[in-house]
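Just passing along the structure, written as structure tokens.
Heads up, one of the protein chains got dropped from this complex, but the rest are sitting where they should.
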Amino acid sequence: MSPTRAGIGKTTVSIGLSMAFNRMGLKSALALREPSMGPCFGMKGGAAGGGYAQVLPMEKINLHFTGDMHAITSANNLIAALLDNYIFRHQGQPNQLKTVLWRRVIDMNDRALRYVVTGLGDGNGVARESGFDITPASEIMAILCLASNMDDLRRRLENILLGVTCEGKPFYMRDLGGVGALLVLLQDAINPNLVQTVEHTGAFIHGGPFANIAHGCNSIIATKMAMSHSDYVVTEAGFGADLGAEKFLDIKCRIARIRPKLTVLVVTTKGLAEAGMANMDRHIENLRAMGQTVVVTMNRFGDDTDDDVSRVRNHCCDLGVGFAANEAFFHGGEGCRELAELCIKTIEKQPSGEIQYVYDLNDSVEQKVEKLARKVYRAGRVEFSSKARKAMAQISEWGLSDLPLCMAKTQYSFSDDPKAVGAPEGFTFTVRDFVVSAGAGMIVAVSGDILRMPGLPLHPQSEKIDIVDGIIEGLA
Amino acid sequence: MSPTRAGIGKTTVSIGLSMAFNRMGLKSALALREPSMGPCFGMKGGAAGGGYAQVLPMEKINLHFTGDMHAITSANNLIAALLDNYIFRHQGQPNQLKTVLWRRVIDMNDRALRYVVTGLGDGNGVARESGFDITPASEIMAILCLASNMDDLRRRLENILLGVTCEGKPFYMRDLGGVGALLVLLQDAINPNLVQTVEHTGAFIHGGPFANIAHGCNSIIATKMAMSHSDYVVTEAGFGADLGAEKFLDIKCRIARIRPKLTVLVVTTKGLAEAGMANMDRHIENLRAMGQTVVVTMNRFGDDTDDDVSRVRNHCCDLGVGFAANEAFFHGGEGCRELAELCIKTIEKQPSGEIQYVYDLNDSVEQKVEKLARKVYRAGRVEFSSKARKAMAQISEWGLSDLPLCMAKTQYSFSDDPKAVGAPEGFTFTVRDFVVSAGAGMIVAVSGDILRMPGLPLHPQSEKIDIVDGIIEGLA
Amino acid sequence: MSPTRAGIGKTTVSIGLSMAFNRMGLKSALALREPSMGPCFGMKGGAAGGGYAQVLPMEKINLHFTGDMHAITSANNLIAALLDNYIFRHQGQPNQLKTVLWRRVIDMNDRALRYVVTGLGDGNGVARESGFDITPASEIMAILCLASNMDDLRRRLENILLGVTCEGKPFYMRDLGGVGALLVLLQDAINPNLVQTVEHTGAFIHGGPFANIAHGCNSIIATKMAMSHSDYVVTEAGFGADLGAEKFLDIKCRIARIRPKLTVLVVTTKGLAEAGMANMDRHIENLRAMGQTVVVTMNRFGDDTDDDVSRVRNHCCDLGVGFAANEAFFHGGEGCRELAELCIKTIEKQPSGEIQYVYDLNDSVEQKVEKLARKVYRAGRVEFSSKARKAMAQISEWGLSDLPLCMAKTQYSFSDDPKAVGAPEGFTFTVRDFVVSAGAGMIVAVSGDILRMPGLPLHPQSEKIDIVDGIIEGLA
Partner (left out) sequence: MSPTRAGIGKTTVSIGLSMAFNRMGLKSALALREPSMGPCFGMKGGAAGGGYAQVLPMEKINLHFTGDMHAITSANNLIAALLDNYIFRHQGQPNQLKTVLWRRVIDMNDRALRYVVTGLGDGNGVARESGFDITPASEIMAILCLASNMDDLRRRLENILLGVTCEGKPFYMRDLGGVGALLVLLQDAINPNLVQTVEHTGAFIHGGPFANIAHGCNSIIATKMAMSHSDYVVTEAGFGADLGAEKFLDIKCRIARIRPKLTVLVVTTKGLAEAGMANMDRHIENLRAMGQTVVVTMNRFGDDTDDDVSRVRNHCCDLGVGFAANEAFFHGGEGCRELAELCIKTIEKQPSGEIQYVYDLNDSVEQKVEKLARKVYRAGRVEFSSKARKAMAQISEWGLSDLPLCMAKTQYSFSDDPKAVGAPEGFTFTVRDFVVSAGAGMIVAVSGDILRMPGLPLHPQSEKIDIVDGIIEGLA
């Protein structure tokens, strides 16, 4: 469901569920996203599950891990360095860039880098406005998650749109040159990382695009690898089902040609208190419309009462939706037994059917946005800024309209207003810009005030992180 | 000796020499610097030795390797993010920063980042001028190389000078907070990396500060680790002996309380052709004045004639300096046998004595510069810019005058003018600024136009790097 | 009526009408705005009337004239220099500025100055984002137009809001100091300039704020001076009556405690062809609702047919509104005789009554905007951006809610969308920000994408301006 600030616990439940399958003697594996380091030093909390439902070693996974994030950062920034070198050395020559679309990335919450002027001073290249995003927002990350192999990776890297020339032509990575060097930088990062949960369930952790600004799913390679090693693969898709599940189905599954057997919707008492039962209902309805069979699980926290659980159970029963509470955090796989049984039973009796994509690939970009906003978000009207309209015209001119759509939107609401919680409808949904990820193969529509680079709070979590007697503290 | 643009081959000779010791049945290990990734994509050439005198796996060592560079980049930039967050959130409060001394780093040749304005736009913090250096220029790198253990690392990190407050007080990392998080980021990076040469000689590769802008030696921890595992440790110190050997002795050996038994001066026909025999003589004279026993080796290239070798051999003979040619590149350890024998014999008969430091730690900063410039560089006069004079006054006021001096200077000349090759003397040597590396524990004096961030050439090497049939090309 | 890109000819008609009064033996004078120099070099056309209805000397009036614009520019930029000096010298002290609201001005169309970073480099003050507006957008211009005398000028200058301190307090010009120097700079500029028309009618030309971004009326001092010298003062108020007349009545007349006897609405065939008769009707209706008696004049151009005139005349007749065509451009005062007679007759029989202000001064800012947008523009809904909402809260907190409202809006439409010509209604009107002109004594509401600094076209008019045989060409 739509998440609270503290999150809903999707990763924890995924881990618990997979462990429960294994406890039941079934072969199950996880396919999860790898965390970005930046947020670990900002707001509290890593992204390796919690309590008795964790992947290990948590400290490595949350920080450098196997270096995938660093490799992506390096590849992204090598492009930037090559591009600024190209601009510097092609002044007054043909195929000069009028507009630069590529930004640098860094795996750090650093608001001061959102908007910068680079190239100042004598001999330091050409001054221009630019900025840094956080690494999970890099198109390289999206490419890594969607590539099927090294050849496909090369093709996607070549297709990255870097800018527009003074003659109005798109300027791609293949025009700049240097794709080989990117491949060299990414040759280890493209391989999934295999770790274990606290109960020794295998977890393929690979790729970590943010779900509000990117497609929010772990890599296709890792997912398929998990599928080839087990019977029940549990994966998660970031944030509420309007973002996570929609992109999982419309983008990842469509590209990977896979389809899920079952969708588990995770809710919490706090989430339901804030957003209301109507929010959950809307997500269920949306998922069913996309052809998915849904079961609901309530991720129990310490102060949830049995009444809280019964209320949701009865409500789901009324809707004809399977329900099971879980206590993954407190009891690991054991705490998910009821949920696991529900899943197995449901998959047997009533698995999900063909995916009903929200839009067709040959819809125009405007149609795709309209369908998504009306059918899934329930907007009454869609508005495009004049900048967005210009971008759509260019996308069409460049023959890129057939790409799937990736909506950058607040996760806190179905609408583009983070304060409109619950199940709003009839609102005006505004797209203010598009970002063309021609390499990843998607058109990112930007709505609202989504930031691609987080900041640090007054008291960053880094103040509490330390090594005491050889043990890392504060990196929960 | 003073290097040519193509280098003199110090790493190759070091590797060859160590392998020769092992071939002779002696226990020898290498203690080398790890390469920075950035230059690999710029001018041709990695830094893992060459020909039959290499460390393996070259591609890994030249790129991500074990992630040390990435960890240092992350730690450096976490400080920057915390610092900008501090500035943003302390406007109008006491202990506000008037001057910010900390810069970001990236392991990439990216001239456009040398001088930037950050924090632009609404809500993105406080606009200010800043810039990025290449990672080997980070003080974190110097700290890592000079720290003796985790406790010392913590102490040094706490002592990093980040800026000056509006009240004129120094603002250290310990005032900002967050050292624990840095330690967590660096806890693996502080451990040396052990690899092998093509002939299976062990090489501890760890730490890679640039020698023109930093102290240019591999880490003390790795050096001591190599010493505890073998009888003959071969290490290198970056660029000509006026920079490399001087810093090795005055900074690294002084801090680590170690001393070398012998110094091997590497020369090439090309180097001697460009800089003259007088350049070699000057280096020998300088090294002897610092208490070192010197032998000279000529690193032979394909088109060197025997006459070329004889001429140098005779010249060294006249000076009473041992000489041996080597063919490390072409014949590995075997190609260094004569050199190895010369080394062993010289160490037995006439090892280096106590190090004669160029300056005393309790000399004033001005005295240190004067002694170094006059005794080693042979300047006739030392000038300080008004900025440099102000910096010296502050260093003294803050009680940091006792730190050793680290000269940032061109490697192509004894002077601060890269075109004054050979053995110039009587010139005016100008120090235009000082950078206080209070964490690393040294005062960096900046002379000439030394850049802390390289640029890319018109045709970067990255254009030639690729993976062909699974094999990396272009990363020699 | 709502203007076309070429304008409607308000100044020309004003001049013609005043000359016609004088031809009839009545005492009449003009009170006009002085042109800004910047646009003269951009799009074609000065602002000193046209054809046989001009004020002279046109070249002086359009350029430096008596230096009023330069004095305003100087005063505005002296504040900026003092303010940046204050910021530079108060770092780390109380009453530091967190937000700077004051911008520089220049009387030039210079888009490159809209958004700049100033204070870069060593010793050049504190780096910050800023920008330049064109001089007529300066609050000093508005102050000059609304001040009743030197004491009032001083008071208004002292009240200019320059920024917000780190403690959240407003920082006024009186807090900065230096108002005396501003007075010295403005002491001649506050005096109106008296020139003549081609028919020797006196014209007080003084003050020239833009009507889309400022209140768009000439100075109160000049208007009152003209009133004390003649029986019929003709003045103009910039752009369509939704901007010009509304601000003239709600701001200028309210502050000056004057009221017009008659409002002449100027229309053209081209304007009616583009915007439709409904546009004229809406303006008439609005003016009547503000208590004004209206007559309509058609400003005839060369290719207007008598049918064109009859159609409008009949339409006005149906509405019970007086109508007279004019040929001021071609025949000067003579060409306005019919209009003058209509005016005299109407003023005798049915003069305007008390002004019915669109809003009360003690309405909240939000109420003022709502009333203006609904009653005059006919918006269906008013939206405030979150920035605008915050600004309203601050205005209220600082006790400035009682000031009149000055809407910055496109002149091409009743709405905030320049393309919505005619008489749109029911639209959403969006206020995206407020600018507090506490010195001028008004709250500027910013809607749409109004620019405060114009740019130059591909072929600026300056290319055609020259002195040939002592005669200025190209400055029509």
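For reference, chains read A, B and C in written order, and residue numbers begin at 1 within each chain.
Basically, a residue touches a chain if its C-beta (ideal position, glycine included) is under 8 Å from a C-beta of that chain, and two chains touch if they have at least 3 such contacts.
This one's a predicted model, so the numbers in the text were calculated from it and none came from an experiment.
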item: Residue touching the undisplayed chain, where the options are C:178, C:335 or C:448; value: C:178
item: Touching the absent chain when the full complex is considered, from C:109, C:193, C:268 or C:415; value: C:109
item: Contact with the hidden chain (one of C:51, C:92, C:125 or C:291); value: C:125
item: Those residues of chain C which, in the complete complex, touch the missing chain; value: 37, 41, 59, 63-64, 67, 70-71, 73-74, 77-78, 80-82, 84-85, 88-89, 106-121, 123-126, 129, 150, 177-181, 183-185, 187-188, 455-456, 458, 460, 462-467, 472-475
item: Residues of chain A (touch criterion as defined above) contacting the omitted chain; value: 91-94, 96, 98, 117, 120-121, 127-129, 165-167
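Definition applied: only the chains that are shown with their structure count from here on.
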item: Numbering shared by both copies at the chain C-chain B contact, with half separating same from different; value: same
item: Euclidean distance of C-alpha centroids - chain A vs chain B, Å; value: 41
item: Multi-chain contact sites of chain B, meaning residues that touch two or more partners; value: 117, 120-121, 128-129
